[in-house]
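One protein chain omitted, others in place.
For subunit A:
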Amino acid sequence: MPSDSALRIVWIYPDLLSTYGDQGNVLILEQRARKRGIPVETVYVRSADPVPDSGDIYLIGGGEDRPQILAAERLRRDGGLHRAIDRGASMLAVCAGYQIMGTVFGGEEGQPVEGIGLLDIQSSRGPARAVGELAAEVDTGLGGHVLTGFENHMGVTRLGPGVRPLSRTIVGIGNGDGTEGCHAGKIVGTYLHGPALARNPWLADVFLGWATGPLTPIDDAWYDRLRDERLKAVLPR
């Protein structure tokens, strides 16, 4: 049973959407919480099981077209995630998981598929696959860092007035309009793998801060070295 003091992380549908090392985002949140003495309880929710609405941080990852459609159908039918967000929980949605947060996304033949409507975005199939390193300047509302990661998708995402871009791209495609990802309230969506929180520990801390309040600094030496190397490799000199 979850104790009241523990941080509750919920990983949604690893059996459908976790083909790009998405488990890494879970492991990083756990590590960065524990290093600060915050106890963590993580629930892996398979697609046949109900999504608990009592979590603090929800994660959903990337995957293939068919599992993406199945995940959207099940989340809509289940309703647990919607209740959790209404309660004030936060959510990191990556790639295929990012697209299904919107009102519509492109299916395996490019056909429009209904999303779950937690973000005011619409996605469709782009003309070519966006594959490669991405770097972008993050919205000052989220701290103004540089976002780094690896994108691999065919989606083009149009942001509606109900969300803000997560970042403006320096290198890479992202949403397809010069921005990458989006955020609204405590929901953050991004196309980035790497995984996103391995490359951007500041973003992990945004989620931890939302859930637990101000955070003590921790040793980020390995994170910093990896970030520096990746940014040097991709940023224009």
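Basically, contacts are C-beta pairs under 8 Å (C-beta built on N, C-alpha and C of every residue); 3 or more make two chains touch, one makes a residue touch a chain; residues count from 1.
Just so we're on the same page, contacts and distances are computed from a predicted model.
Note on the omitted subunit: UniProt lists it as "Lipid II isoglutaminyl synthase (glutamine-hydrolyzing) subunit MurT", one of the names in "Multisubunit potassium/proton antiporter, PhaF subunit", "Aspartyl/glutamyl-tRNA(Asn/Gln) amidotransferase subunit B", "Lipid II isoglutaminyl synthase (glutamine-hydrolyzing) subunit MurT" or "Dihydroorotase".
Note on the undisplayed chain: of the listed residues A:Gly21, A:Pro52, A:Pro112 or A:Gly126, the one touching it is A:Gly21.
Only one residue from A:Leu70, A:Val146, A:Val171 or A:Leu215 touches the chain missing from this view: A:Leu70. In the full complex, subunit A touches the omitted chain through residues 14-16, 18-24, 27-28, 31, 46-48, 64-67, 70, 108, 131-133, 150, 152, 193-195, 198, 222-223, 225-226, 229.
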